[in-house]
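My questions will all concern the structure given below.
The other protein chains are all here in position, but one chain of the complex has been omitted.
Letters are used for the chains, namely A and B, taken in the order the chains are written, and counting of residues starts over at 1 for each.
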Amino acid sequence: MTDVSMRDLSHEERAKQERELREVWQTPSGWRYWTSVNNTEIGLWYGATAFIFMLFAGVLALLVRVQLAVPENGFLSAEVFNQAFTLHGTVMMFLFAVPVFEAVAIFLLPSMLGARELPFPRLAAFGFWSFALGGVFVCGSIFFGAAPNTGWFMYPPLATDKAYSGVGADIWLLGLSFIEVASIAAAVELIAGIMKCRAPGMRINMMPLFAWYLLIVAGMILFAFPPLIAGDILFEMERMFGWPFFDAERGGDPLLWQHLFWIFGHPEVYIVFLPAIAIMAMIVPTFAQRPIIGYSWIVLAAVGTGFLSFGLWVHHMFATGLPQISLAFFSAASEAVAIPTGVQIFVFIATLLAGRVIFSVPMLFGAGGLAIFVVGGLTGVMVALVPFDWQAHDTYFVVAHLHYVLIGGMLFPVTAGIYYYYPLINARRLSERLGKIAFWLMFAGFNVAFFPMHLAGLRGMPRRVFTYPADVGWEWFNLISTLGAFIFAAGVAVVVIDVVRPKHRQPPLEVNPWQAGTLEWISEPEETWGVRSIPIIKSRYPIWDQPGLLDDIKAGRYYLPDVQDGARETLVTSVLDARPEQCLRVGGTSIMTMVAAFSLGGVFIALTFHWWMLTLVCATLTFAAITAWLWTGTAQIPRSEVRDIGLGKSLPLYRSGPQSVGWWGMFITMAGDGTAYGSLMFGYFFYWTIHDDFTAGHAGPGMLWPLLAASLFLLAWLAMLLARRVNGSDRRWLMRAMLIFSAFLTAAGCGAGLAGPHLNAMDPTVHVYPAIVWVVAIWTAVHGALAIVMQAYCLARSLAGRMSARHDMDLQNVVLYWHFLVITAVTSFGVLGLFPAVR
Amino acid sequence: MRLIPKEIESLWTLFTAPTIWAVHFLVCYVLVAVYCEKAAAAGFTFAQMRLVLVLITLLALAGIALSAWLAWRQWGFGSGDPPHDAPTQEDRLLFQGFATLLLSGLSFVSVVFVAVPLFFIETCQP
Partner (left out) sequence: MSIHSERKIFGRLQVVLPFLVAGCAGRQSALDPAGQEAAEVYHLSVVMVIGGGIIWLTVIGLLTHACRRRRSAWSEEGAGRLIAWGGVAFPVIVLFALLVYTVWLMPSIRPWLGRAVAEPDRIQVIGEQFWWRVRYPAEEGLAGFETANEIRLPVGERVVFSLRADDVIHSFWIPSLGGKMDMIPGRTNVLSLLPTKTGVFRAPCAEFCGVSHAYMAFSVVVMERNAFDDWRRKQASGNRPEGSKGERLFTHHGCVGCHSVRGTTPIAGLGPDLTHFADRSTVGAGTLANTRKNIERFIRDPSAIKPGAKMPAFDMVPPGDIAAISGYLAGLR
């Protein structure tokens, strides 16, 4: 020990600290267990739920395979088959692939970064409950024959045809919007956590690669999911109220949905793939017994993939008749994205070559996954070439390709992760023998099932057919595929058995059974505090390179070994060099998150069935729950300003503005919100490009009202800036007056914004032009209304003495919200008012 | 080049080159998409537009090259080899320089890839 020079605590002092820590971080018992917000519980529930959904979707896949085993089969009716394959894809993508990464991240990240908790534990709990409820709702629909049945990408006009798609499409749209909210919540949590909650000394060049990957993935979620949410809004408006966004007869265009869906859909593939590769990046060094070679290369690959993946979406639309030059741009970007992917694989191989490999089940799954994934990558290069894709598109070749990519690039690495990280859950290892059996069943079964599909596809078999004629030459391929699917399923079953079989007879393992080098292995499964004390990090592989680290952490020789004010605390550090900046108090166990999630779920479910009153009740409840949660859990004024965190260091307990994680949370959320808004505006201009006259002769909102609205919003924003300023100089009453003034201006701005289309009698059901104008105006007005709520909240906080000149986090964050809002409002009303005149 | 300080204390510099790629990509896509829908009303030809896009490509490549040069300078012109994993601010800066250099390389290649269609496709044909 060199840097930890302080005296050792006496045995009694240590015991007292441990007792207090245990008490503060304890998981509630009884039914209250489910109100826990600890990252270990949330992560575990998240993962388990995602796996249950995966098994459910797997069973659907087996039904699909049985139906296709022989030609002209009558095992499933066409209607059930269509629901089964739609739900299979939907569940695997939205309820397994994405959530399982959120699960792993929430479970592992805090300890990997040497933090007690991520900055918004209640948000994580809220995300989990949203996901679980939405998932059950979507999956349950098939038992009522009401599941979505138009394929997981829901192309209109088939999916907007109510006679065909029934309530299934609404279940898809609303259920998944709800889950997307959960994903964005997780993204906010992860970005803020990785940027701001690393252990002191963990500079960005020493972050575990897992954290690098997740940082990129969370950023991608922020820009990929909102376009789909925007698309969902347009879609639901068409289904519920007949606004013709995708109806060609009234000026809409089905292609806009395809754009919005795939702007989400392609990055989604990488959102699924990168976290799984991130697990590999943790496993490979452990089993090669050496640090990774090419750390910077991995960072290059992760960042590069993150960017390039947004330039690929049209490669799902190569057959839609877009100009060849447009297709070629996307083909080029799709080829380019193979470069960073190749780099990642070679980094792993190089690391293994430079080390001495200990071969075990996690490596087996990892290597097997790579072997499968490389095939998927090579076929990916093929389908990204336009002429080849014209043939392969929407055939079983693509089915084979995407399963090679997702199962090799995601399911196998995740299974490797289960075998690798299981000791962190339960201090026991999974069976080596069962693991090997499972691997070979899965590996062989997978290839038997999916390899023939390449050939079936090239021999002309389109995807999504519920049956096929006997004389086209696909019988053998399909029969073999079905056989393989069952072998594969048997392998998965063995993994499940291995995980759930009782292990109390096995002796508990030591901490860090694989002799790994990264911090997550310091956590003790039976303790809930995460880390006993928050260490100073000096290496990428601290357990290997910092002798005595484990003992020092356990002895409480580092930061925050004790409890103060009965609060849950973790450190906030600077972005680049991880210098300690603040001791952050995070929210503890609360039922409010669950209430908020369930009532928000109620909103979405009630909307599906058009129960308007219930929608209103649930919305009010959601609003109340979220307000209660914020009121009691955020921006609390601490009893003292600073806190002694140990090692002779004191940190402030309250910070606001860009130094606070709350500010970051708001910024990140608004980046996502801004992307959704951008997607709506993309729609506006999209309609302009496809029509000679996109107004089709319909009246617009005029110039007066929109420009008035824009000016009012601008003034309201200035009033907010002023409010922040006068609050800084502690002129409380002036600040309150400015808040009220600004709220009135905002209300007037919303009114003026809606008055434009209203007074000009724009009927959104007649043509797409009035419809898109209304959507943009409503979107902006809703954000204005939200701003008024926030202003009222600040006013209430100030009156209740929970906000002051020094403790102004609420106001700071609301002003940040206003920066985004003023851009939105000026753009919206500027475009609505001026564009029809200047085009 | 002392205008831009040698050691930039920001994570954002890492994203310069890929952002240039993204902007270049979007400009190519949007310009072509709008032109091909509105060709009748446009005051210029497809060939002229291609030429403009080639010039924009050169501009983007120059921007990336500049980002690469700055990164190379921050990396000490290759004086130290990776892994840059010492717990010092200096190594953190070297790491940032090296990673930015690599990303500039990838972005450069990607911009070249995206420019390929400009040389082979001569009309708005679907």
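Here is the rule we use: a residue touches a chain if its C-beta (ideal position, glycine included) is under 8 Å from a C-beta of that chain, and two chains touch if they have at least 3 such contacts.
None of these values were measured; they are calculated from a predicted model.
Peer 1: Looking beyond the chains shown, say which of A:Met237, A:Val347, A:Leu549 or A:Met592 touches the absent one.
Peer 2: Missing-chain contact among the listed residues: A:Val347.
Peer 1: In the full complex, which of A:Asp253, A:Glu268, A:Asp552 or A:Glu569 touches the chain missing from this view?
Peer 2: A:Asp253
Peer 1: Quick one: which of A:Leu9, A:Leu62, A:Val167 or A:Val465 touches the chain that's been left out?
Peer 2: Of all options in A:Leu9, A:Leu62, A:Val167 or A:Val465, contact with the hidden chain holds for A:Val465.
Peer 1: In the complete assembly, which of A:Ala319, A:Val496 or A:Leu616 touches the absent chain?
Peer 2: Touching the chain that is not displayed is residue A:Ala319.
Peer 1: Counting contacts across the full complex, list the positions on subunit A that touch the omitted chain.
Peer 2: Touching the missing chain: residues 77-79, 82, 150-151, 155, 157-158, 161, 164, 248-249, 252-255, 293-294, 297, 319-321, 324, 327-328, 331-332, 335-336, 338-339, 342-347, 349-357, 359, 363, 367, 370-371, 374-375, 378-379, 381-382, 385-395, 455, 458-460, 462-469, 471-473.
Peer 1: List every residue of subunit B that touches the chain not included in the displayed model.
Peer 2: Spelled out for subunit B, the touching residues are 82, 109, 112-113, 116-117, 120-123, 125-126.
Methods note: only the chains that are shown with their structure count from here on.
Peer 1: Using CA atom averages as chain centres, what separation in Å is found between subunit A and subunit B?
Peer 2: Comparing mean C-alpha positions, subunit B is 28 Å from subunit A.
Peer 1: Spell out the part of subunit B that touches subunit A in their complex, as residue ranges.
Peer 2: Against subunit A, subunit B makes touches at 9-11, 14-15, 18-19, 21-22, 25, 28-29, 32-34, 36-38, 82-85, 87, 89, 91-92, 94-96, 98-99, 102-103, 106-107, 109-110, 113-118, 120-121, 124-126.
Peer 1: If we count contacts the way the header does, which residues on subunit A are in touch with subunit B in the complex?
Peer 2: 201, 203-206, 291, 293-297, 299-300, 303-304, 306-308, 310-311, 321-326, 328-333, 335-336, 339-340, 537-540, 575-577, 689-690
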